[in-house]
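Shown here: the complex without one of its protein chains, the others still in place.
Think of it as A and B in the order they're written, each chain with its own count starting at 1.
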Amino acid sequence: MNYHTYSKKSSVSFSYTVLALTIVFLFIPLFVVVFFSFNSAKGMQWQGASLIWYEKLIFDSPSLWAAFKNSLIIALTSSLTATMLGTLAAIGIKWYRFHGKSYITTISYLPMVLPEVIIGISMLIFFSAVKIRLGMFTIFVAHTTFNLPFVFMMVSARLDEFDYSTVEAARDLGANERQTLTKVIIPSVIPAILSGFLMCITMSLEDFVITFFVSGPGSGTLPLYVYSMIRYGVSPVINALSFVMILGTMVIAFTFRRFLKTVAASS
Amino acid sequence: MRKLLKPREREQMLGTAYAFPMGIWFTLFFTIPLGIIVLYSFLKRGLYGGVEWEFTLDAYKQMFNPSFGRVVIRTLWISVLATLGCILIAIPCGYAMAKSKYQTVLLFLIIIPFWTNSLIRIYAWISILSTEGFVNSLLIKLGLIDQGLKLIYNNGAVVLVLIYMYLPFAILPLFTTIDKFDFSLLDAARDLGASKLEAIIKVMFPNIKSGLSTAFIFTFIPIFGAYTVPLLVGGKDSTMIGNIIVDQVSKTRNWPLASAFSMVLTFISLVGVFWMLYNGKREQMQSKKTTQQSLEQNIKKHHLIRGEK
Partner (left out) sequence: MKGVEVTVEQVSRAYGDFKALDNVSVQIKKGEFFSLLGPSGCGKTTLLRIIAGFDYPDNGKVEFDGKDILPLAPDKRQSNTVFQTYALFPHLTVYENIAFPLRLKHVDKEEIDKKVKEYVHLVQLDDHITKKPSMLSGGQKQRVAIARALINEPRVLLLDEPLSALDAKLRQNLLVELDELHDKVGITFIYVTHDQSEALSVSDRIAVMNKGKVLQIGTPYEIYEAPATRFVAQFIGESNTFPCTVLSCEPYENEFMIKVDVPMLGGTVSVTDYDALEVGSKLDFTVRPEKVRITSTPPRSTNKELNTYKGIVDEPVYSGFQSKFYVRLDNEQKSIVKVFKQHTAFLDDGPEIDWRDTVYVSWTATDGYLVKDTDR
């Protein structure tokens, strides 16, 4: 073990080695999938390059596209709702004292720390207890619920850096309550609101476990479709789909970073 | 008539106006569903799913059925093993990242796989490990083996994939705390006669305790409640509590039992969270943070990177 030596380099290089191996470990599965998505044959034997699985993905998978459409609708609606409710609540909880505040604060963190299975099961049992038919609406409700804590937390974090005197200054300079909200508070925390919103979109698009419980016939989302593909008949189309989804994640991640930078620079 | 509300009344009014929509949402779709689970776990099982309104402890008694007991024990050891694996890998990673000049790039490299759809990642492992998968094809091609090895559908595969799935959950909080750690303390310890390893164990570890406990909780809780990974890469003997719950709901339709197991999961998660808070709180004794704040802080520490970097 060169760990015990007094040389400064040894432990840095040990930890760097672990880090390098970890990054390789994290990326290898993704590379394998992407690589074989260009394979002309079905199995894990390389038979030559081809785009056949991409063709099938685009032109021959109507149910996949229907699922994707459902995913998009739910992602947009639930993210919008969560962003609105979460932002307002973060403002209220950060700056005001009122009855029920500690209840709301505590409850807003719990969905984030409980296992997804619990959230899914409790919602499923709840919806069947109050006799709400499972479908797009129930998925929307579930997604909004697990997205809300993240918006709430991100906006709260941003508000922590925001000086309350700024709100008082706005009031002092003649703004009323509504003007203070729309002209001072929201413009100041807009980067957090937008990143919260985009995070909701990605989480909503990616959720499987909770959606699995609360979806009904005809309301399958993309992850549910992927699940059925894995479970009941693997087709290399899934490799092609994986690459598209990995690419999609990266594009969202990068544009959202760039977007945030432009927002931050202009504000 | 006073146009200006007194501060307390004004706060009450504004706070309520801002926070209640979310409060009501959570009450309806989180508190009440969770309450129903608590209630159902004490009720009698209905014949065709659902429950009958009769108090009983049957569900809890059923949990001591040996076949379930085995699952609980398995869930525990798999979770502990996978969590320890994550943390042991994450400590040197977090250390290297904190020391590195390329923090942003490294964070991005850690986070991109993490952002990829979880099913896709599991699928990737299936295609690597399966009998006709990548590893076996490679080994056969190299002439090292004649027949595909059985790498998947066993507990080993479950632990491996769980580590893969939750590793970033451990790296991120550890990186943030180690990054805040004052490295001159290590030099001071060395100066006072500690070896490099002693310095790290005796000086750095006590100072990154909150990061360690956050990393532990944020990996342990989701792993303990795992459902998809044991289902897709595990074998017949890899079932975990999450799978029992789902089976009880969708197949056996024994809702009280599913509720009772959910209670166990919830309870263990909450114990874990409070333990993490306690650790975080001890560390921040001097700064006098409240439980709430340290909860917020711990969660932010972990999740903000996920969201904003």
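The criterion applied here is as follows: contacts are C-beta pairs under 8 Å (C-beta built on N, C-alpha and C of every residue); 3 or more make two chains touch, one makes a residue touch a chain.
What you see is a predicted model, and the numbers here were worked out from it, not measured in a lab.
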Using the touch rule from the top, list residues of chain A that touch the missing partner.
162-163, 165-166, 168-176, 179, 183-184, 187-188, 190, 267
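Keep in mind that, in the parts below, only the chains that are shown with their structure count from here on.
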Touching residues of chain B toward chain A in the complex: what are they?
8, 11-23, 25-27, 29-34, 36-37, 40, 50, 89, 92-93, 95-97, 99-100, 106, 108-128, 132-134, 136-137, 164, 167-168, 171, 195-197, 200, 217, 221-222, 224-228, 232, 242, 245-246, 249, 255, 258-259, 262, 265-266, 269-270, 273, 292, 295-296, 299-300, 303-304, 306-308
Complex interface listing, chain A residues touching chain B
3-6, 8, 10-12, 14-16, 18-19, 22-23, 25-30, 32-33, 36, 43-45, 84-86, 88-89, 91-93, 95-119, 121-126, 128-129, 141-142, 144-145, 148, 150, 152-154, 156-157, 177, 195-196, 199, 202, 205-206, 208-209, 213, 223, 226-227, 230-231, 234, 238-239, 241-242, 245-246, 249-250, 253, 260
